[in-house]
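For reference, the structure is listed below as structure tokens.
A single protein chain has been omitted from the complex, and every remaining protein chain is retained in its original position.
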Amino acid sequence: MSRTRPLLLLALLAAAPVVAAPGSPTSGDVEVRVLLREALETHAVPPAELPRLPEAATPATPGRPEQAPGKGVKEKASAHASARAREVLEQLRLGKSPARAGWQGKDVEAATAQERIKKARRQAPLPGAGGPNSPGNNASSPDKPGPP
Amino acid sequence: MTPLLLLLALAHAPCTPPSPAAGVVDARGAAAYVNAGEMEMAAGAVRAAAFAYGAALRLDASNLRAREGLARACARLREDDAVEAASAHLDAARPREALASLKEVTEDSARADDAALLRALALMELGEDTAAHTALAPATRSPGAAGTARLLEAVLAFRADRAGEAEALLVGVREGRARTSAEALLPLLRRDERLRLSAAVRAGWDGNLARVPEGADESGADGATALEASVSWTPTGARGPLLGANALLSRQLTQHAFDAMVVDAHGGWRLGWGEALAGASYSQLGGSPYLMALRLDVAARREVGGLLLQAEYGVRRELFLRELAPVLSSQDSGFSGWRHVGGAGVAWWRAPLLLRAGWRLEADRADAAFYSFVEHGPEAGLTLLTESGVAVGLELRAAARRFLDVDPSFGTLRADGVLGAALTASLPMDAHWSWLASLQGTRVVSTLPAFTHGRVAAALGLRYTLGVP
Partner (left out) sequence: MALALAGAAALAAPPSTPHLRAGAEHFRSGRFEEALVEFRVSDTLGEATDASWYVAATLTKLGRAEEAHEAFAQAERRSPGGRDALLDFYRALACHQLRLYTCADAALVAAGTRAGPTVAGHAAKMRAELMTVLRAEPSRATVDWYFERAREAEARSQLALAAAYRREAAALARRRQDCYRCDGTASAVHTSQAP
């Protein structure tokens, strides 16, 4: 009970005649009126949704779950079905072998990497360790000293 | 509310058998409650109706209309509860429990069509597509559920490799939310037509195309435009033979040595569990022949408990054509060889998210051992696929690359650590056109400073896709 209610009730009761005249409001009636007013005030909250003028595609009525049992289920089923369909499509897409899809990109990737290797080799030859002009030098050895 | 009132409220839950007030019969009051109950029942407010009938029976236990009304309302409430419970079970990926809940709902119930939809969904989750098709029957006959039922039928048809039937069903969905879903799915479905042609134009900027090492006093940045085209033909649908070809033509803004032209043709077989393909490709770089390659790819996948397990392996014989030129330097030789790419991973889908994680392995067995390397590491991806067909993906990868021998020019064994991230987006404008965008970053840390570099690249593109049934 709100803090205002006893005061309001008291004021109303004080104003009411001690013996109710026939047909006039009784203290019980007055109390019910106070109770009703308090109940209505408690739940008088403005709408959460901002007003927006409807256009052609606007649904006929706002959401009324109480009047449309099952509406939520159909939406859910629709969403589930949509998700499952996407899953199947996505699986097919995934199934299109990422490795195969990746080969084409690898060509340019490999070319840039190779060019960098060639350039680095030209720029940093190790004395006596096989220069850039030693064709096919792949006889490297793990014992070879590292760079200074 | 006082504890006494709370107890009374609990005792008077709508479907609790009413205990009439001792010795008091109020037939007029009971009739008023019955009247209210019937109004509420007619408005579909079943809980309010049950409350009203219960209150009527407490005033007059002999009121037959109240008794019948309460039985009707409570049966309906039990069905509502069963449908809600089944729906919650499905949300929590418990299809068997959902099916058990739905046993409460009979075929002549007001919730029969909802129950049919949920039952079909649960059976689809369990992979029992034939039973799901049977379960859908009552919903297809109900005007309020027919659209959603048709959507589910389309999914069943698609899962059974009947893409044409799936498309026809989707086109026929005209109701509310189901229609929105169907319209969003159609372009995706059409991407998988038997003959699929696609062309794209891209423009982008690569912050370090030339992989210039950190601290070097040169710029590796360049812009590029590219044209891509692909055609793929699956004459028997999702399963059976597959033939395809791709082409790429790219032109750099300044570093024309990297202007590329790649053509590729492949053919193979797709099965329910995976596919096997063989292909050949030829590419030019900077206007001269660069690479000829032959390859074989196999991929397998299997769905286990809602997870998609995948494994793939590809091997490619690479012949770098410059190595065949009459005059060549040591830098131009030794790169040819065999390249192996494999991986295994798991994917999980819950609309609108697709999550992937896996481990990738790559081995380049070049003719020169010091050009050969083995690389492996984790990769993970996340794709957001919205109802409207917008796809946004984030891919992350890390890899350790180790070369197999010491390059004599450097005298030390090269080993790299690679970190990469890519953000991609595809925004469909209609059934055929879509915008593409990508942003990727890579950081390589090498034991040889000449190979430590970072790179950021971004591109925008426009793609046209045409599917022919």
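For clarity, chains are labelled A and B in written order, and residue numbers in each chain start from 1.
Just so we're on the same page, contacts are C-beta pairs under 8 Å (C-beta built on N, C-alpha and C of every residue); 3 or more make two chains touch, one makes a residue touch a chain.
Because the structure is predicted, anything quoted here is derived from the model rather than measured.
Q: Which parts of subunit B face the unshown chain closely enough to count as touching?
A: 1, 4-5, 8-9, 12, 21, 28-29, 32-33, 35-37, 39-40, 43, 45, 47-48, 51-52, 55, 58-59
Q: Spell out the interface residues on subunit A facing the chain that's missing from view.
A: The missing chain touches subunit A at positions 26-29, 31-32, 35-47, 50-56, 58, 60-67.
Just so it is clear, only the chains that are shown with their structure count from here on.
Q: I'd like the Å distance between the centres of subunit A and subunit B, where a centre is the mean of that chain's Cα atoms.
A: Computed value for the inter-centroid distance: 16 Å.
Q: How about subunit B: which of its residues touch subunit A in the complex?
A: Going by the criterion above, the answer is residues 43-46, 80, 83, 87, 90-91, 110-111, 113-114, 117-118, 120-121, 124, 144-145, 147-148, 151-152, 154-155, 158-159, 176-178, 181, 184-185, 188-189, 191-192, 209-211, 213, 238, 246, 248, 250, 257-258, 260, 262, 264, 266, 270, 274-275, 277, 279, 281, 283, 285, 290-291, 293, 295, 297, 299, 301, 303, 308, 310, 312-314, 316, 320, 328-335, 339, 341-343, 347, 349-352, 354, 356, 367-371, 383, 385, 387, 405-413, 448, 450-451.
Q: Which subunit A residues qualify as touching subunit B in the complex?
A: Counting only subunit A, the residues touching subunit B are 66-70, 72-95, 97-100, 102-104, 106-108, 110-118, 120-126, 129-142, 144-147.
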